[in-house]
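Below you'll find the structure, written out as structure tokens, and then a few comments.
Only a single protein chain was left out; the remaining protein chains are all shown in position.
Chains here go by letter, A and B, matching the order in which they are written, and residues are numbered from 1 within each.
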Amino acid sequence: MSEDKKITKEQVKHLAWLARIKITDSEESKYAEEMGEILKYFRKLDEVDTEGVEPTHHVVDVVNVMREDEPEIKPAENILKIVPAKKDRFIKAPRIV
Amino acid sequence: MSRILELSASELVSKIRTQEITAEEYVNKCYERIKEVEDRIHAFITLTENIALEKAQEIDSRIRRNEKVGTLSGIAVAIKDNICINDVRTTCASKMLENFIPPYDATVIQRLKSQDAILIGKTNMDEFAMGTSTEHSQFGPTHNPHDLDRVPGGSSGGSAASVAALETTISLGSDTGGSVRCPASFCGIVGMKPTYGLISRYGLIAYANSLEQISPIARNVADLALLTECIAGQDNKDSTSIDSGTQNLKNCLVDDVSGVKIGVPEELFGIGTDEVVSKAVWEAISKLEGLGATFSKIKLESLEYALASYYIIAMSEASSNLARYDGLRYGLRLDDENYDWSTAYSRNRDVGFGAEVKRRIMLGTFALSAGYYNEYYLKAQRVRTLIRQELSKAFKDFDLIIGPTMPILPFRLGEKLLDPLEMYMCDVDTVIANLAGIPAISVPCSSSQGLPIGVQMMAPALREDVLIKVAFSLEQHLKPDLELKV
Partner (left out) sequence: MVETTELKVKIGLEVHCQLTNLKSKLFCSCSSDYRQSPPNTHVCPVCMGTPGSLPVLNRKAVEDAILIALALNMQISNKTIFYRKNYFYPDMPKNFQISQYDRAGGIPIAKNGSKKLEVEKIVHISRLQIEEDPGKISYEGTIETSKSAFVDYNRAGIALVEIVTEPDINSPKEARIFLQKIRSIMEHLGVSSGELEGSMRCDANISIQGGTRVEVKNISSFKEVERALNFEITRQKNLLRTGHRIGQETRHWDEARRVTISLRVKEEEEDYRYFPEADLVPLSISEEEIERQKNSMPELPEGHMQRLMTQYDISRQNAMTLIDNKALAEFFEESAVNYSHPDLLGNWIVGDLLSYLYEMDIELKDAKLMPRDLVKMLELIDDGTISGKIGKELLKEMLISGKSPDEIINQKEMRRISDSEYLNQLTEEIFSSNPQAVKDAIKDPKAVRFLIGQLMKKTGGKADPQLANNLVNEKLKTSKT
């Protein structure tokens, strides 16, 4: 990775927001440095000529796996049981704005 | 320690069926052993003693009544703590899921239950299966039964250590980039990552879903084959699961490798490979040659790029797979009365995830983000294609590809913890099979100063039969000198 592609503290901050992970100001530079090191290794792939090579998204050669449109009645109670905060049957979330 | 615990699964099944021993007696012995060694090994996060004993008693009484029992009747199976068992705490070794009780059974669990296996407990692992040493568990590391100061490998360290330390007979792990083969190698036992799609992933808590498979671990190849057959097969709940046809693995347990063609890529013995490891693997190859197999040294140039490709893909997928942990529907939720949802999520995820998990989520988020997607994620998937193509070309000439499982011997606890990249480098030989979706097995082949060394074999997709056959032969002819320290 060339110097100008070094990961910046601003980038770390933005990524942390995208990933919803709280990172303190002092952690930002630590992340920037550590991530930069690892990304530098990843840039090893630049050596490979992948012109015209299709990406692999699935390793099994299977297509069209589908289920029939048949509803099943399933008890939802086990699923509600593990919800940390509820109000009646609603799942309680923090305020939106 | 009871001799019973050293028996193989098939021996135990027949003894339990013939009522020479009871399942209850055997399961009790397992828990006695667990209680004896756990303070030194720490292979388990949760023990399910009550459920296990109840099931054992039920099996015993069915046998006494002459009723039909399953192929694993009474056999203790330890389950990696990222595989869901209905109503049994499943943590992924994370604070995020410390109190998570799955409301359903994974497909493999259903299959084990229907074959009358005994689920003995949930095993320790690197948090969300992200690691190579089990040191990233939020509940403390697991120790290698052959040297308590060393790591058992990871991420399925608990599953491997519990089998090696005779706490259970067999176990399930998961293998995303070597997470079963690595600890099998470090603990001196057998572990196999099957073909992608052979075993349903339904109920496996995802780390990197295009790469991982639930994978069996055993002390011998026969037990591994037995366990694989029990859990393999198409599942309607996993769209990527495949119909494997009629692979009869038990029939492959014959000591005959004549005519087997082996390719040995020099890239698997690259810089960083410990000389004792190279030597041990070459000895194994020579042994196979002596038994009638042929081998050739080959070059597979794309393998040099496997590790970078793997980590980019795995981290990208992880960043998305782990997005669901926000605290609303399950998992850790801090008091958030004074926060908006976005801040509350960030706090939950900050506290709930450990450092390595956060690091991978951040890197994966980066690799998928606007402006970097093509250079990182897509590039890695293209390199993945080249690796698959080169391997499938090689498999036109060879039945198997052989090399080391791990480039080094089991390392000391803490030795690599501060340098993430150095830890990642340990996966250099195992990630290949995950990228290509092909099966790979690790079999003990030697030891050095009492530390196990494993040999890795890879085969084309759905050729687990070849792996089992050759592994069985190696097992008959190589007896590494190993001793438990517990």
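Methods note: a residue touches a chain if its C-beta (ideal position, glycine included) is under 8 Å from a C-beta of that chain, and two chains touch if they have at least 3 such contacts.
Nothing here was measured: the structure is a model prediction, and the numbers come from that model.
Taking the complete complex into account, the chain left out of view touches A, B.
Touch with the chain that is not drawn comes from one residue among B:F139, B:F269 or B:Y377, which is B:Y377.
Within the set B:S320, B:Q389 or B:S448, the residue that contacts the chain not displayed is B:S320.
Of the listed positions B:D340, B:D397, B:D419 or B:D481, the one in contact with the omitted chain in the full complex is B:D340. In the complete complex, the residue from B:T48, B:T195 or B:T240 that touches the missing chain is B:T240. On the side of chain B, the interface with the absent chain consists of residues 82-84, 90, 92, 97, 100, 102-104, 106, 201-206, 209-210, 236-240, 316-317, 319-320, 323-324, 326, 328-330, 337, 340-342, 345, 365, 368-370, 373, 377-378, using the contact rule stated above.
Considering the complete assembly, chain A touches the hidden chain via residues 14, 17-18, 20, 55, 57-58, 60, 62-74, 76, 79-80, 87-97.
Simple rule for what comes next: only the chains that are shown with their structure count from here on.
Distance from the chain A centre to the chain B centre is 23 Å, each centre being the mean of its Cα atoms.
By the touch rule above, chain B contacts chain A in their complex via residues 100-101, 103-104, 196-197, 210, 236, 239-240, 242, 302, 305, 308-309, 311-312, 319, 323, 326-333, 336-337, 339-347, 349-350, 353, 358-359, 361-363, 365-367, 369, 376, 378-386, 388, 420-421, 424, 435-437, 461.
Listing the residues of chain A that touch chain B in their complex gives 7, 11-12, 15-23, 31, 34-35, 37-39, 41-42, 44-45, 47-48, 50, 53-60, 62, 65, 67, 78-79, 81-85, 91, 93-97.
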